[in-house]
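All protein chains but one are shown in place.
Then we have chain A:
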Amino acid sequence: MDFPVFHLDILGNRGLIAVIATLHVLVNHGLAVGMMPLVAAMEWYGHRRGDARWDRLAYRILFVCFLITTTVGALTGVGIWLSVSLVNPYSIGSLIRVFFWAWFVEWLVFITEVLLILAYTLTWKRWSTGAAKVRHIRLGFALAFFSWVTMAIIVSILGFMMDPGNWLSQQTLWSGFANPIYLPQLAFRTPLAAAMAGVIAMFLVPFFVKREDPFRATALRAIAVWTLVAAPLVLAGGLWYFSVVPEAMRENFGVALASLAFAEWQQRFLEIAALTVIAILVVVQVAIARPNLLPRVALLVPFVAILWMTGHFERVREFVRKPYVIGSYMYANGFRVEDYPLLQRDGVLAYATYSNPLTPAEQAGLPQGLSEAERTARLAEIQLGKDVFMTTCSRCHTGHGVNAVTAHLKRMFGDRPWEPELTAGYIESMHDAQPYMPPFPGNRRELKLLGAYLHHLQTNDAPVPGAQQAGVVVVTPEARAAAATGRPPATRAAAMPRTSETAAR
């Protein structure tokens, strides 16, 4: 990783991406991909039946979607990108080099989608009769189609990250695009979006149609049928998806343990999916048979269940691709599989351009009674250890926040001193113990340095700042040479005053 390291020590870097991405998936699937065809269908049906009530309801639902998709939806879409390029610049940078044209086409489709939703919403009242109305309905279906296409393209990139398939040998766009997980994932997400939209629309109906109005029951019933059709397809898509994933997983680990863990995840997912579908079916049955008896809160049950299922699905997706960001090509720490022999021989620090300066708070907690020279040497060692930590662990672990490395060590080793020998032994084989983790990329000396840093964390719980807060120190060639040879890093020590000076500024 040759960029300054952005780091969030409380929420965790993955937490940032997760918050933004979850919001986006929710809005995109529930309010765009699934909802636009539903709205267009309602408009069409109302027009065919000459029933203005459908039209009014469709417009109101659309307006809610318009407000949310053009704010939260659009910006979280860009936000996924911004956050990933902060957290994993090398992975998004590599993906863009492979998928530039896919993204470019995605963007053109996205422009079309935005123009269509603007046109569809803003012309609703004006194009309300005769030929204009027919044109308007077509606009709605075009919008539905393009919303789906944007998802269809992005899903390919998600699938690629899990299993690049032939791309590893061919390195062309098409070979990356047609990766093995693509179709099953699309087959799962499409009905998922439709079901989500159905449940959300049912939730919105009571806000827009009065209780006394018999149309309320009619609308609920129709949307319920829509949802009823989608729900079993969700389950079918999920089953297909989960039947191809183990194959992809074998590429990634081939470790019995991982398969075991996966079997558990899969079991979990199927249980949740079954529960979700049952919840949907029950609520929908009530909506169809006795729409007036359906309390509004009851609709929250299938909604929450769908969210839960989607969340679990995305987590499994993330899990399956670990320890890679791009299957079999690049690990989640940003190093290519091909880089390992070099780095394990020379060390990661030998190729690091930046150092992550210790703040004064991070320097506290050294043992009492050290001489000034000992202190300096100790801090220099901890500084190097921190740099190892930031380049090899910080993409997945914080110091003291979510998925904190200190919490793991405390669980494993308790309060006894985390001597470097103790932790280094574990880290050396951590990829066997926990297959989500890539093998340690550095060399033996760096293992010890990392151990010294982790030991220091036992007595120092200052938050670990990222480059966005503490800046970076550029590693000079002399400092790098010292770090690589393992001589007492005198030049690093010389760099320390600069560090604290910049920190004090």
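Throughout what follows, a contact is a pair of C-beta atoms (placed from the backbone, for glycine too) under 8 Å apart; a residue touches a chain by one contact, two chains touch by 3 or more; residues count from 1.
Here, contacts and distances are computed from a predicted model.
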Quiz item: Any idea which of "Metal ABC transporter permease", "Cytochrome C", "Sarcosine oxidase subunit beta" or "Phosphonate-transporting ATPase" UniProt assigns to the chain that's been left out?
Solution: "Cytochrome C"
Quiz item: Just one of A:Y59, A:Y354, A:F389 or A:W418 touches the chain that is missing; which is it?
Solution: A:Y354
Practice problem: Kindly state which of the options A:Q267, A:N403 or A:Q468 is in contact with the chain not pictured. | Solution: A:Q468
Quiz item: Which is it among A:L82, A:L183 or A:L422 that touches the chain not included here?
Solution: A:L82
Exercise. Check each of A:V114, A:A377 or A:A462 against the chain that is not shown and name the one that touches it.
Key: A:V114
Self-check item: chain A, residues in touch with the chain not shown (by the definition above)
Solution: 2-6, 16, 20, 67, 70-72, 74-76, 78-79, 81-83, 85-86, 89-90, 92-94, 96-101, 103-104, 107, 110-111, 114-115, 118, 122, 173, 328, 336-342, 344-346, 351, 353-354, 439, 466-474, 476-477, 502, 505
